[in-house]
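For this view, one protein chain was removed and the others were kept in their places.
So that you can tell them apart, the chains are marked A and B in the order they are listed, and the count of residues begins at 1 in each.
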Amino acid sequence: MATDHSRTAARIMISPAVILLLAWMIVPLAMTLYFSFLRYNLLMPGMEEWIGFDNYVYFFEDPAFKAAIINTLVLVIGVLLITVVGGTLLALLLDQPMFGQGIVRILTIAPFLVMPTVSALVWKNMFMNPVNGLFAHLFKALGFAPYDFLGNAPLASIVFMVAWMWLPFAALILLTALQSLDQEQIEAAEMDGAGAFARFFYIVVPHLSRAATVVILIETIFLLSVFAEILVTTNGGPGYASTNLTYLVYVQSLLQFDVGAGAAGGVIAIILANIVAIFLMRMIGKNLDA
Amino acid sequence: MARKVSTSRKLIVTAVAWTIGILLFFPILWIFLTSFKTEAVAIADPPVFLFFDWTTENYTTVQERSNYFRHFWNSVVISIGSTVLGLIIAVPAAWAMAFVPGKRTKDVLMWMLSTKMLPPVGVLIPIYLLFRDMGLLDTRIGLTIVLMLINLPIIVWMLYTYFREIPGEILEASRMDGASLRDEIIYVLTPMAVPGIASTLLLNIILAWNEAFWTLNLTAAKAAPLTAFIASYSSPEGLFYAKLSAASTMAIAPIMILGWFSQKQLVRGLTFGAVK
Partner (left out) sequence: MGRITLNQITKSFGDKQVIPPLDLEINDGEFVVFVGPSGCGKSTLLRLIAGLEDVSSGDIVIDGTPATDLPPAKRGLAMVFQSYALYPHMSVRKNIAFPLKMAKTDKAEIDRKVTNAAEVLNLTDYLDNRPGQLSGGQRQRVAIGRAIVREPAAFLFDEPLSNLDAALRVNMRAEISELHQQLATTMVYVTHDQVEAMTMADKIVVLHAGVIEQVGSPLELYERPRNRFVAGFIGSPKMNFLEGEPTAAYDAHAIGVRPEHITLSKTEGTWQGTVGLAEHLGSDTFVRIAVPGQGDMIVRTIGDFAVKPGETVFLTPDPAKIHRFDATGLALR
């Protein structure tokens, strides 16, 4: 159906999007890469000089860096665990016949629609605050001392907040996948004598595993960049206890004005994300042909 | 399933599901309720749920003290602006890729998606410096451009999938009927694509409204949308729970409503079609 007329027209029509995205990607990336090899401090402009990999060395040797990497991993893996397992259970639940299913769906989707700053602040102040928060009231009512969540377990608290937001996402995706499962497959299995558990493990789980993989990959891409929640709750602290890689780079670049080191951190973050992206692209690519 | 499910099983499932649903939704409900309390009631122990003197004073205070509506308006302008701008660029591109697929179409599409996977922190510095030097920091325009760029892959992608669902033969028929390319787009393609375009619009307005990296780092007082404005409550003075709740309710209400209509679009847009 493509003729030469349409092909040239097509190329012209794709160009603006391609050019913009190309510029958006290449220009800043190149700059970040370049800066990462400079000693460049915003407070002392004009004194940049090439220092090769020194920024990277500094970054790697910085104790904050090690903490940041570990925290990033903990954050990502923690949220993934909660959301994928919780999401699967929730999806299975929502797939069952019940009354008022539409409303329950809306209730469970809602957390994903809340902007991160609102979510984080509400959790921090109205729930986790050791003096006035609801959790504090609850603990006291049960006879326990209130717990300073963000002070004592900052990373875990942030994991909790982020998981609350992303659980609906995982559940929605998994529910969609669940509902796309061909009923006839299940009926065939029943005819073949498979009981409820067998049907779950041999048919439902493999079907869901593909969707779960997509959920994991996509969430990872976004979770590597968690920022707002940290900014408005703990500012990465106490110390570096809740600093992830993104926040560390932010601190270096915009708070300490050390562009060089921040750029190096940025490059590292890009490499990390790329690794995940490669897997995700392969999964999407498989589906594009379908 | 065509078989009957026992009512008791249905009831148990309903009870469990509603409980979990309400638990998940509870923080949002709490924000809403607290926004109508006085500050004193807001921190009361034991906590008060429904029976208190409802007041709207928080809403007026928030507006008076910090010109809430300007930030609200910023959010509106930036979300709608970036999405509409994105649509203008994306519609022709998605059209071309869906209807005149070439050897490289798939690669181009995948590459576009991959730009979305770039961690923003990797380009924070250059963008910040570029914006500073070009006078774009703390401007709505600057932010609109950035948000358009980060959502462009999703917009293109979603439109592409919707366009692909339009049978190619109908467009061929219009060509046989004497339609020029322009006629084809205006009279046939666009009307058939409107539902898809609307869905894409919806989802991306939501994503732009909730964006919380660039909106926090590239704005100060003037162009700050709601995400940034709310962030200013992280170091408040004095009692503020009720005011925070009022500000939050107003900030999230529009999206709650839009999101109600967007569940299918969410799945399609955010999983890049890898899950159907």
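Quick notes on this one:
As a working rule, contacts are C-beta pairs under 8 Å (C-beta built on N, C-alpha and C of every residue); 3 or more make two chains touch, one makes a residue touch a chain.
This is a predicted model, so every value here is computed, not measured.
Among B:Trp54, B:Tyr187 or B:Phe261, only B:Tyr187 touches the chain that is left out of the view. Interface residues of chain B facing the missing partner chain: 167, 169-170, 172-180, 183, 187-188, 191-192.
Simple rule for what comes next: only the chains that are shown with their structure count from here on.
Chain A and chain B have centres, each the mean of its CA atoms, that are 16 Å apart. Residues of chain A touching chain B in their complex: 1-2, 6-7, 9-11, 13-14, 16-18, 20-21, 24-25, 27-29, 31-32, 35, 90, 93-94, 96-101, 103-119, 121-127, 132, 134, 136-137, 140-141, 164, 167-169, 172-173, 176-177, 180, 183, 210-211, 214-215, 218, 221, 224-225, 227-228, 231-233, 245-246, 249-250, 253-254, 259, 262-263, 265-267, 269-270, 272-274, 276-277, 280-281, 283-285, 287-289. For chain B in complex with chain A, the residues that touch the partner chain are 1, 5, 10-11, 13-14, 16-18, 20-22, 24-25, 27-28, 30-31, 34, 43, 45-47, 89-90, 92-93, 95-97, 99-102, 106, 108-115, 117-130, 149, 152-153, 156, 168, 172, 181, 206, 209-210, 212-213, 216-217, 226-228, 230-231, 233-234, 240-241, 244-245, 248, 251-252, 255-256, 259-260, 263, 266-267, 270-276.
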